[in-house]
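A single protein chain has been removed from this complex, and every other one stays in its place.
A, B and C label the chains in the order they appear, each numbered from 1.
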């Protein structure tokens, strides 16, 4: 148990940047697909370690989201770790807030918070709450945790950007199971009405939710078709192919055609840790010591291509 | 202002049947398209009169729904006015509950309640509440009024029928504006999961909601396409063509193919009363004396073919 | 302060919202209105006409309206969500909790059709529990003005303060009580009368009933202290405590007697261990279609009921 000292240390973002990057300035344009893949491995390791240390948290959906998160935080998001509340920043809304660990890992690697601090996940006094808390953690644009709500907030941010004629964009990530929430479809229809081409929605289509495969719990059918029927520009990619993610961000997501964008990312829940892959049981379970060590070993081996 | 005496009279359904039909037994099979059209005119007149008498209520969406309601109550619904809670009855859920007057009119003409009683609409002590109340009015299968909720209840009824291996069917009517509620899409996906081919949903696609045209307030795009993407068997008809309604009920709606059915009915809000047609202002406004008389006169002239 | 006696002019307090929001929109480009397809009825039409770029209509989708408002607030906007009280409190309850109160964002929820005022629409539309539900949430401020002018002032105060505020208005026209120059402070009760025999604490349009009852009681030689407790959260605890010496307290509200003004005052009295309370309000039952006044009568929310309760407390 710890308290204030740690919270203060969290804001020493510069130290981390020096640790990890050797420079206080991030050069996004220069991040190669190879580097993004490396970062994704780092993120996965950090997230799994956080959950292990906390003995609580959600590894499965953190791992499926890791590659998109890596591409966003290290190539796409126009954000400033030294000024997390910078008005003109791009926003990122983790609507599936339970996978906070993967976002915290990115915030650390990107220099918003110190690297060690994230291991206080879920402890008393930590900025790294079980679910993202914008009041406690720098770099969190909106608190989430209750599924289905974040996307509406993202729409609100995008409308504000549009009305204020700002260039920032709003990225949001929703779960496939989360798409069962009616509020998601309310947000989608509003994004279309307001022609929010500054809004890019990723669906982490890992085919699992808590009680099992979505197909069994509540079939989602063809999400691409649904988004399309609701008026989004929609595409579907392999959410673990960094090449496809980068390509989609560079082209598809950049079109200023008056339509919000949806990228359905086919992913594997637990991706990168063999025994977690495709297993509903690893949605919200922490690994024990043995499992943890195996996970890190596998992740260090790199993802099979 | 009145109280109990009237409430009791409401249940004297037999008297009405005698009044109107000359017999205590309803022969649905024999109701011709012509008769259904006549009944639809009656329903429209009764509903407009109710709203006029109450000086409060929703004429626009009552009139757009009248033809489907006529076909349901006088040809399709397997219900028993002498036993409104009959276990094996077909259910009807008016999810767009604000158009209660048109349902009350049908309940009267079908013999559930006495003909005169419905003119107590919205008065203290009346079974004919501003929005349908299953505790107060015979023939109401579920209380509605808050948009987006009724369809979920219909799904619950249909699941019960399926599990109990009953033959009854569940019909529901939703507004097009109502389809903006996320809960509608939650209900739709559940109906598909549970393969509820005993559920038939009518969308009263009158293109208007309170604040104006749906197109302006919150575009619905192609509802048929949306229902289809969510897995419904969907068709689209002219919701004022009794021929098309009957044909669709006889064929499309009867298919036992494991899929719930959606009938998008293109309608005109205020249909049958010239000055109300396509006017958002007549959503929830009562006519004055002059307007009322004109409405009745126009309705008695019959709908243009 | 001066109470306009036997006021005849009536205005719905939703009209106060319609007027005040235009004034606010003029002076502050960050003021937004988020409508949920009942703009006309909630009186946002003038605002829409003047400030289309500060207006959003999300259609019939309350939850999304709340979320969009939260998103807007993160960018510095001051969104007013506008809908009916039953939907504005309950249909978006979790969104208000998670995305407005939990992150303490600057979102205002401005609801017409409060309490029993949507009379003939029936029980499904009568919001008898909204203020109580809103009081449940940390960080939330909960307000109902007594008349047109006080409601305008309180809306302005709500816009000026940082943080979530729930504002409730009447559908029906209610008598004007206050003079246009009267000032109001959120969280501070308005003392309308001082007295020694009994204290009446009312809010919303039941204040007019309390004024009438107080006048009649005074005529019978009973001295009445009268508070307009427009803010039920944060409650003006000091003002309630100042009633404890009188000992006999009546709360009056167009709201369920559970969780609203009556409960808030009961908490203060019970913790002080001093004073006796009678709660006048909706008797934990759903409404039904009827004229507003009839519904008040059924629930015992009338001038006569207040007087009867006062006499009862005085003879205890």
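The rule is simple: a contact is a pair of C-beta atoms (placed from the backbone, for glycine too) under 8 Å apart; a residue touches a chain by one contact, two chains touch by 3 or more.
None of these values were measured; they are calculated from a predicted model.
Within the whole complex, touches from the chain that is not shown fall on A, B, C.
The missing chain, though absent from the display, is touched by one residue of A:145, A:161 or A:287; that residue is A:145.
Annotation: of C:77, C:152 or C:279, C:279 touches the absent chain (contact as defined above).
Set against the missing chain, the residues B:40, B:142 or B:217 yield one that touches it, B:142. In the complete complex, the residue from C:123, C:187 or C:204 that touches the missing chain is C:123. Screening B:105, B:121, B:187 or B:220 against the full complex identifies B:187 as the residue touching the chain left out.
For subunit B, the list of residues touching the undisplayed chain reads 87, 91, 133-135, 141-146, 148-161, 163-164, 182-183, 186-187, 189-190, 193-194.
The chain not displayed touches subunit A at residues 1, 54, 56, 97, 121-126, 128-131, 133, 136, 143-148, 177-178, 180-182, 209-211, 214, 217-218, 284.
Residues 86-87, 90-91, 93-94, 97-98, 101-102, 123-124, 128-129, 132-133, 135-139, 247, 256-259, 262-267, 269-279, 284-286, 316 are the ones on subunit C that touch the missing chain.
As a working rule, only the chains that are shown with their structure count from here on.
Put simply, the C-alpha centre of subunit A and that of subunit B have 45 angstrom between them. If you average the Cα atoms of subunit A and of subunit C, the two centres end up 41 Å apart.
In subunit A, the residues that touch at least two other chains are 148, 182-183, 186, 189-190, 193. Among the residues of subunit C, those in touch with two or more other chains are 58-59, 61, 63-64.
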